[in-house]
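Note that one protein chain of the assembly has been removed; the remaining protein chains are unaltered in position.
Right after this comes chain A.
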Amino acid sequence: MVSESLIEIEGLNFSYGQRPILKGIDMTMERGKVIAIMGGSGSGKTTLLRLIGGAVRPTSGYVKVAGEVVHKLKRDDLFRMRRKMSMLFQFGALFTDLSVFDNVAFQMREHTDLPESMIRDLVLMKLQAVGLRGAHELMPTQLSGGMARRVALARSIALDPLLIMYDEPFTGLDPISLTVIGNLIRRLTDALGMTSIVVTHDVQESLKIVDYVYFIADGVIAAHGTPDEVRRSVAPFVHQFVHGEEDGPVSFHYPAKPYAQDLKLEGSFA
């Protein structure tokens, strides 16, 4: 039987130095779906994407993409796999020495032998999809933050990959672009049969377009379910997150010593 899931993650642990970031993550992501990953700032969402892409190695556990364990692949095989996936970086990561056009054309020129005339048509099509065809001659420094992210989005869909990981595609977008980009992600996934992983803080917008949601907190999956289940959930964690409340199981603070101790309050009366 052919497995329908594109990504299988089991018992995934990861730490930066001594600090554990992910502590035993299990996930499965089916082909052709849009999956959202949500969680507080610093909870390890970007790290999880980097693990899926093979940019960092897990301390234990594994990520399987299309049946292959990512961190066991040799460099050549990893690169072969990466041609099928793409990642929208949290801060865009556009190549500053290339124009908008050349950024989007980059992978076509590196990985294909397409004639320049066809590359031109493809690039303009991708830019049209994000509404920036008119900006193709600009350099990345001439773009606003939101425009840069849209160009990065166009670049990440340049070769119609099987898997796209979007690291916060909605930040810095106005409400109109936000809806357009959200629908674009949905449409690409449906039309091309690709799988999308969307890391986002934008609960309301993403619930409209995704098929499944994972919540990460304290290095583990705190909750998961379909958008309907999430909306109806009474779990304190999900409720706090969906409604953006300050008090609840999610801590707003980075782990620290007790506040009083840091301010050197104890002993000051001695």
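Assume a contact is a pair of C-beta atoms (placed from the backbone, for glycine too) under 8 Å apart; a residue touches a chain by one contact, two chains touch by 3 or more; residues count from 1.
FYI, contacts and distances are computed from a predicted model.
*Asks:* For the chain that's not shown, choose its UniProt protein name out of "Intermembrane phospholipid transport system permease protein MlaE", "Carbon monoxide dehydrogenase large chain", "Reductase C-terminal" or "Tryptophan synthase alpha chain".
*Replies:* According to UniProt, the chain not displayed is called "Intermembrane phospholipid transport system permease protein MlaE".
*Asks:* Among A:Ala93, A:Leu114 or A:Ile221, which one is in touch with the chain left out?
*Replies:* A:Ala93
*Asks:* From the list A:Lys33, A:Arg82 or A:His224, which touches the chain that is not on show?
*Replies:* A:Arg82
*Asks:* Out of A:Gly53, A:Gly182 or A:Gly219, point to the residue that touches the absent chain in the complete complex.
*Replies:* Among A:Gly53, A:Gly182 or A:Gly219, only A:Gly53 touches the chain that is not shown.
*Asks:* I need the residue numbers on chain A that touch the omitted chain, in ascending order.
*Replies:* 53, 55, 79-80, 82-83, 85-87, 89, 91, 93-97, 106-107, 110-111
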